[in-house]
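Note that this is a trimmed complex: some chains were dropped, and none of the rest were shifted.
To keep things simple, chains are lettered A, B and C as they appear, and every chain counts its residues starting from 1.
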Amino acid sequence: MIHITRRERFNAAHRLFRSDFSDEQNMQIFGKCSNPNWHGHNYELFVTVKGEVNPETGFLINLKALSKLIRERVIEKIDHKNINIEVPFMQAKFASTEMLAMAIWDELADGVLALGANLHCVKLYESENNFVAYFGN
Amino acid sequence: MIHITRRERFNAAHRLFRSDFSDEQNMQIFGKCSNPNWHGHNYELFVTVKGEVNPETGFLINLKALSKLIRERVIEKIDHKNINIEVPFMQAKFASTEMLAMAIWDELADGVLALGANLHCVKLYESENNFVAYFGN
Amino acid sequence: MIHITRRERFNAAHRLFRSDFSDEQNMQIFGKCSNPNWHGHNYELFVTVKGEVNPETGFLINLKALSKLIRERVIEKIDHKNINIEVPFMQAKFASTEMLAMAIWDELADGVLALGANLHCVKLYESENNFVAYFGN
């Protein structure tokens, strides 16, 4: 069993708020992260997969295929986008880093399986000081 | 003569576009950076000042005072904001990293002088791959 | 279940030594890290908490509250201090990175619980080449 990790990056705008709250209520609970005019981040995404090394190839997984999967299912849908408004897999979800990591897991899990490995962890950095890790349950 | 640099950070949303262009024209020229729903970045700002070391204090400048100046004049006005809409010193300016670095220079130059040093460089990272440096002329 | 991590930093002086040893004995065992005149580090502290995302807030934990907890219980007591002499939670303890990580765990565990999560890991970097991780048992 080995773990292999691929980093990808995206830039996006977002806002923390609940649509059933007023802007004032949102600002009270979520602070400046609730600014109605949005703010944004350079997100760093680390996708870790696990499995046995294939004795034929010496690889667990073709990293180019993993990178392509992440780009097609995640990066192309979220890079230079507004997470609250435009990202299909975040529709009707709260735009926190936690929810985003879990949604990215759901986007990737079966695709990783099809590549012959298991998704182990989605780690998402919002800044150099804050990041979340989701292990799928 | 010595140079001393202070790093501060801010997160903001922006969009590259000209108001005299249609969304289609903007998208054609500025690409995904022109997304009408915004995107955003974790900006890293490096402010370099220069001058003689004060023989009384052994300092060029009190770094806490420099940090306070940058926070009051720049960070508090731009952090978690929309650069195109909400930032006073970017009013009616194009929201590129170049224009932003020059505007930050104008915000800081006289304040640095009042602290007894000269502003030397404003360096602004939009991402780990792109940054600008402005030396004031 | 999700994991969320907050980074905080502090600068401190320390020395590796046992008070029941002479300076010579300490130098023999601990090398230059035992210098009686102290040395110091920029420590980087990563505090990871875990739990369920609150369906009300979309958060596991309010990161500002976690940051405030770490600052009040750890950073304010150790930043710009001498770990061997001045830090209450290191009294009568050996000032190694291992012991420091375990002491920080004890400072934080019940406070994290009060915020509605469980402390998962205290990771402490002494330099870019050396770090420890403590999982609480």
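Note that a contact is a pair of C-beta atoms (placed from the backbone, for glycine too) under 8 Å apart; a residue touches a chain by one contact, two chains touch by 3 or more.
For clarity, every value in this text was computed on a predicted model and none was experimentally measured.
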{"item": "Full count of same-sequence chains in the assembly - 3 placed in this view", "value": "6"}
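The rule is simple: only the chains that are shown with their structure count from here on.
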{"item": "Topology of the chain contact graph, where touching chains are joined (line, ring, star, complete, other)", "value": "line"}
{"item": "Numbering shared by both copies at the chain B-chain A contact, with half separating same from different", "value": "same"}
{"item": "Computed distance of Cα centres, chain B from chain A, in Å", "value": "28"}
{"item": "Whole-Å gap between the CA centroids of chain B and chain C", "value": "34"}
{"item": "In chain B, residues with contacts to at least two other chains", "value": "none"}
{"item": "Chain A to chain B touching residues, read off their complex", "value": "9, 11-14, 32-33, 35, 37-42, 79-82, 85-86, 127-128"}
{"item": "List of chain C residues in touch with chain A within their complex", "value": "1-8, 48, 53, 57-60, 63-64"}
{"item": "Residues of chain A defined as touching chain C within the complex", "value": "16, 18, 29, 31, 93-99, 101-102, 128-135, 137"}
